[in-house]
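Following this message is one structure expressed as structure tokens.
A protein chain is absent from this complex, but the other protein chains hold their places.
Order of writing sets the chain letters: A, B and C. Residues in each chain are counted from 1.
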């Protein structure tokens, strides 16, 4: 059972009980307003997630991959990025897209099935969710090679899961990142599970230890501690910007929900495991800290909860009101410039569908 | 320039000057007759290689990939295998196939173009040369999983080059080997070059250091020291047999010839580099040792040279006399049981080619 | 005879194959305790052990590459690719190794590997979960490609695929997993004499005017269309084996009907429909009263799920093609 005992060696700045703990190497100082913002982000992302799960149950979304429990890892790391930096998220990284300014309904559009995308990656500085495990790690390495060619000090972050580290692509991304000394941070959320496969049974050794063999540093961080995540990610991004090449960050966290709404985790994991991790909840942890330090009070928390409920309503209404794509849009943007054979298929479909309308009209 | 200075940390039992050097951890004791056999193997493999290169120049082979300089790594490691073990070589591993009992003409048949194979892998305990870089590492992991399932104490060895460690497949093989605790030794010949790409420029960190991140040990060995290669490989094979899982062995060696007969290394590497490595020649090294220790004398060396010349004549004659495959054989063994559409193609080709014979006959 | 879903029929066929031959082993993502995301391997790890039903790392090239090694060691690996869109990382191992190893080794090494792939659309999924990549494999010499269309066929052909000494890419029409049908579990699938030959196409509905050739998920659609057709008498052929193709059966039908419509979900361009059209036209040049027509997915990426009904051939599009063929 994954009880998180190995997290002991991870960088931690905030204990599960919400106490600030010192760390020899990593530190972070944030303004109170920043701390409150982080809390707000995490609560809103969680509310978005809960609402999306509910919408899927109601048949409004085809699928949903929950980020529950991983908010600190996602928000904490993505909040370290500058606007001109670039993030490559997976299907689960709603805290990342949120932090990049991707709009809630843009995030949900793909899961509703009205698009396979949802936003303009260039505008948001954030790629579309990559579903094929590991592919985006190479995109990030390549994008970072481009940043390097530009002579820019932008940085790039690639997100992937613990399971993804099995894929050839992720390892090739390590090679490319290393060989081209590319300004990329490989950010692995080790949430202990790859669908039904527990991390612990699968590979001896921790993931961040893989970095050394590819010639760059690896760091293990408590992924449910948003301060530690930020401290570690910031340093890695700085290294990238200043020509120091890649870093592999392993954020030790936990997938608190099912793999997706199609999954039934009772078939493969114990309820007790979840209980243990509930005590390490990333949002609770920051909340206690804020309260104890007097950085936020009940009034603030209530206000955020209220905002979260408004977000839920907005999302619920917005999803239901999403415009259905037209049949012909299938043919749009297959190519930058369409070609005659495709145009013919589009025309035929239009004529064919029009023939039904005619049949039906009096 | 690759001057081999990093080899300092490698396991070495025989110095380039042919002196036995002690090593804290690895030792090996071989009978005099065994030592002489090793010398003989290396000389014969080198002669085979030289002859093949000559045959290619004469147009008798389509291509040849030379093993020059890597004889100790190849013969040393493969000689540690039992008959029921299994080896997965690359196109360059003639010292491996030789040591597995693959016949010289079987080795050359593919390079002549009369077959894409050349021998029965099951009979020889040795796969056909794999040309697609890295593919065979996974075959080895899978084969070793099968050995494990059988409850057998056979062991498996996968050969690949330094360049191959870039490929996803090799890294996935590390994952499979590790997860299934498979009895496989990953044997990487770091010959400093992947065609025109020098190892040193490409990836910081040495290859064997990659093992730790996948959860198994990695060892660096002087690949031109056949005693060290054997000591290290033996231990790795023993670990595999006894349930200890994979080991990654990095044999530090040098590709003394061109990449293949199609290659022109003067375009990318300095002649001086070759000179440095000539001083570390694996055969010379063992020869000096044998002579100094009185294990072999000039008579023995002359006898082996004579045998090598006989081998060259045998190979030369044998290659020229190789039977050309018949056109119809293209269709053999495409499937274990052929199918009607393929049979029809075969029949048509036969009829078609027969029509020319008819036309030509009076 | 028992009524069961195709999912259950596959599960039952896999179980039979494992009982029959201890060299049959399974490897795939989440196929163990979870029983696979579609539960096709449900209960098999429990009953046959972790050694024979192996949860694999998340690496498709690894899964297929390891299967090659297992086959060389004398096993008969049955691997599951979790979804159609995730077979591509394994493409190199499939094309360069699985397909060619037997030929390369002059017949000394066999590759009795089955690569199971739940495929096709119509389930409202996100991207990469609705693809029909069969043409890639049918174009690859050395592979066999099978695709069952109903529970009985699934029960039989999965066993036959496993017993086959050649590598078989086995496409399971995932949107038909939950369709029910009669299955004769007493039936000995390996007695392939006669009607049970998996490499033969099956005439499922007899007709006189137009032949419709299809496979997998489209078979039910085409049978429904044939039944709904009032103008023309439609013969429906389930190809079942996509490589090698059983052109004899299709050509024999076309010799009678004079017209052929081929239906598949995959994109038209350089798809199986093209091959069937080319071959049948060559064979039946003088018998054809209309060109072979194709009803297929479009030459676009599979669209977002809210559009898939427009992308996928349905009863109306099949009937439309039948009408067009009749109009010649």
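Keep this in mind: a contact is a pair of C-beta atoms (placed from the backbone, for glycine too) under 8 Å apart; a residue touches a chain by one contact, two chains touch by 3 or more.
Please read all numbers here as calculations on a predicted model, not as lab measurements.
Enquirer: List the shown chains that the missing chain touches in the full complex.
Expert: A, B, C
Enquirer: Determine which one of B:11, B:78, B:149 or B:164 touches the chain that has been left out.
Expert: B:164
Enquirer: Consider the whole complex, including the chain that is not shown, and state which of A:23, A:139 or A:350 touches that chain.
Expert: Among A:23, A:139 or A:350, only A:139 touches the chain that is not shown.
Enquirer: Given the contact definition stated above, which residue among A:45, A:155, A:179 or A:349 touches the chain not shown here?
Expert: If we include the chain that is not displayed, A:179 is the one touching it.
Enquirer: Since one chain has been left out of the picture, which residues of subunit B touch it in the full complex?
Expert: Those residues of subunit B that touch the unshown chain are 62-63, 91, 110-116, 131-133, 163-164, 166-169, 194-197, 202-203, 262-263, 267-268, 324-325, 327, 329-331, 334, 341-342, 345, 349, 352-353, 356.
Enquirer: On subunit C, what residues meet the omitted chain?
Expert: 61, 85, 88-89, 91-92, 95-96, 99-100, 103-104, 127-128, 135-136, 138-139, 141-142, 243, 245, 267, 269-275, 277-279, 281-282, 285, 290-294, 298-301, 328
Enquirer: Contacts of subunit A with the missing chain: which residues?
Expert: Counting only subunit A, the missing chain is touched by 86, 115-117, 120-123, 127-128, 132, 135, 137-147, 149-150, 168-169, 172-173, 175-176, 179-180, 332-337, 339-342.
The rule is short, and it goes like this: only the chains that are shown with their structure count from here on.
Enquirer: Between which chains do we find the greatest number of C-beta pairs in contact?
Expert: B-C
Enquirer: Taking each chain's centre as the mean of its Cα atoms, which chain lies farthest from subunit B?
Expert: If we average the C-alpha coordinates per chain, A ends up farthest from subunit B.
Enquirer: In whole angstrom, how far does the Cα centroid of subunit B sit from the Cα centroid of subunit C?
Expert: 40
Enquirer: Determine the centre-to-centre distance between subunit A and subunit C, using the mean Cα coordinates as centres, and give it in whole Å.
Expert: Distance between chain centres: 36 Å.
Enquirer: When the C-alpha atoms of subunit A and subunit B are each averaged to a single point, how far apart are the two points in Å?
Expert: 44
Enquirer: Give the residues of subunit B touching no fewer than two other chains, as numbers and ranges.
Expert: If we look for residues of subunit B contacting two or more partner chains, we find 168-169, 172, 175, 179.
Enquirer: Going by the touch rule set out above, which residues of subunit C reach two or more other chains?
Expert: 57, 59, 61-62, 89
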